[in-house]
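Every protein chain but one is kept in place in this view of the complex.
A, B and C are the chain letters, set down in written order, and residue numbers restart from 1 in every chain.
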Amino acid sequence: MADQMKREVTLNIPIHPNMELVAAQTASIIAEIMDFEEIHIDEIQLAIIETCINAFEHSNSEDSKVTVTYVVTDDELELKIADHGVGFGTDKTSLLTGEAGAQAMQKRGWGLEIIREMMDKVEIDSGDEGTTITMLKKRA
Amino acid sequence: MADQMKREVTLNIPIHPNMELVAAQTASIIAEIMDFEEIHIDEIQLAIIETCINAFEHSNSEDSKVTVTYVVTDDELELKIADHGVGFGTDKTSLLTGEAGAQAMQKRGWGLEIIREMMDKVEIDSGDEGTTITMLKKRA
Amino acid sequence: MATSFKLDTRTEDGYAVIQTDGYLNGPTAEQLAETAKDLMNQGYSTLVINLEKTRLVNSIGISILIEIIEFLDERGGGLHFCHLTPVIERTFKMMGLAQHAEIHRDEASATTNL
Partner (left out) sequence: MATSFKLDTRTEDGYAVIQTDGYLNGPTAEQLAETAKDLMNQGYSTLVINLEKTRLVNSIGISILIEIIEFLDERGGGLHFCHLTPVIERTFKMMGLAQHAEIHRDEASATTNL
């Protein structure tokens, strides 16, 4: 199999309102250059926004920074969104979601579910050193 | 005088066609969040594009990377665009430009002049370690 | 720092239309909620929110939209949305908004039979 080209863009944003838009917009133009469909670009943007606002709201990180790494290969865009905050256990996500949450019009606790819905693959690596969410979108 | 808030976004792009658009687009959304006028956002984007393609074309940098730092204060956007390439003397820019260049429809050698035209302040720091172009745009 | 976000309001016979322009997050959805409550207090119990110029809505913004629905529900009002992108529509459905608000293609179909 031929070696795949791999290109990396990294972005550092301060934890501050609207800075998630910078991360989303950067993804949008990279995905556009990669010739992703518009609907997939919207999905990627929403997933990044939700991941960033989670880091903004919940990480309590001292350096107040989020690093986004965009790894571009021929037909996939991988995103790593990392903070140096307090981390969380995967059991934290115990609110109603899915059908039950929708029925109850549960207001919060949807972020991770939205991210999983929008992307093809999502991995959470969280601990004392912070949280890194790695997610993948294939060009359809 | 009150302390000004200062926020920094940094972006690393590989030297590769169209990656200048990523740097420009990131500036565009930051400037939009800062409430810059549309025409000034276009000016900032063009200045970044010209600076990046200069680094792409001329830097011969081994790490093949360009780092863009966006420094946001209340009413100014400062951009630093850095490569680790061969650098250049400021005497390099000896082609016809300005009126004479326009008269002759000089094809190349306009990048730095365009950058200066689009931004409020431009500083070039270039040497063996690479080139850093620092430029400033005030919100009108 | 704030993104440029705009709200346009139009009142018709029996309903009001709010047109958003820009990113719907916590603060901007709060603006929208204020406007919706004002209209409700002016007697417009049926509201149409036109999202044609909004491409991104985050989950905090949607949680505030749910509050608007609850507010209207309690007062016997009704909320209609139109011009959702496919991704916004999907997110609205995930979070249960489609149960208590109606989703339409455009303003014309949202306002027929109001």
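The rule is short, and it goes like this: contacts are C-beta pairs under 8 Å (C-beta built on N, C-alpha and C of every residue); 3 or more make two chains touch, one makes a residue touch a chain.
No experiment lies behind these values; they were computed from the predicted model shown.
Visitor: Quick one: which of A:33, A:86 or A:124 touches the chain that's been left out?
Guide: A:33
Visitor: Which listed residue, B:71, B:86, B:114 or B:136, touches the chain dropped from view?
Guide: Going through B:71, B:86, B:114 or B:136 one by one, B:114 is the residue touching the chain not shown.
Visitor: Residues of chain B in contact with the chain that isn't shown?
Guide: That gives, for chain B, the contact residues 16-18, 20-21, 24, 39, 42-43, 45-46, 49-50, 53, 101-108, 110-111, 113-114, 117-118.
Everything that follows uses one rule, which is that only the chains that are shown with their structure count from here on.
Visitor: Please find the two chains that have the most C-beta pairs touching each other.
Guide: If you count contacting C-beta pairs, the leading pair is A-C.
Visitor: Can you check how far apart chain A and chain B are, centre to centre, with Cα atoms defining each centre and the answer in Å?
Guide: 29
Visitor: Where the centres are mean C-alpha positions, what is the separation of chain B from chain C, in Å?
Guide: Each chain's C-alpha centroid was found; their separation is 41 Å.
Visitor: Can you check how far apart chain A and chain C are, centre to centre, with Cα atoms defining each centre and the answer in Å?
Guide: That gives a centre separation of 26 Å.
Visitor: Mark out which residues of chain C touch at least two other chains, giving numbers and ranges.
Guide: Each of 1-3 in chain C touches at least two other chains.
Visitor: Could you list which residues of chain A touch at least two other chains?
Guide: 16, 18, 21, in rising order.
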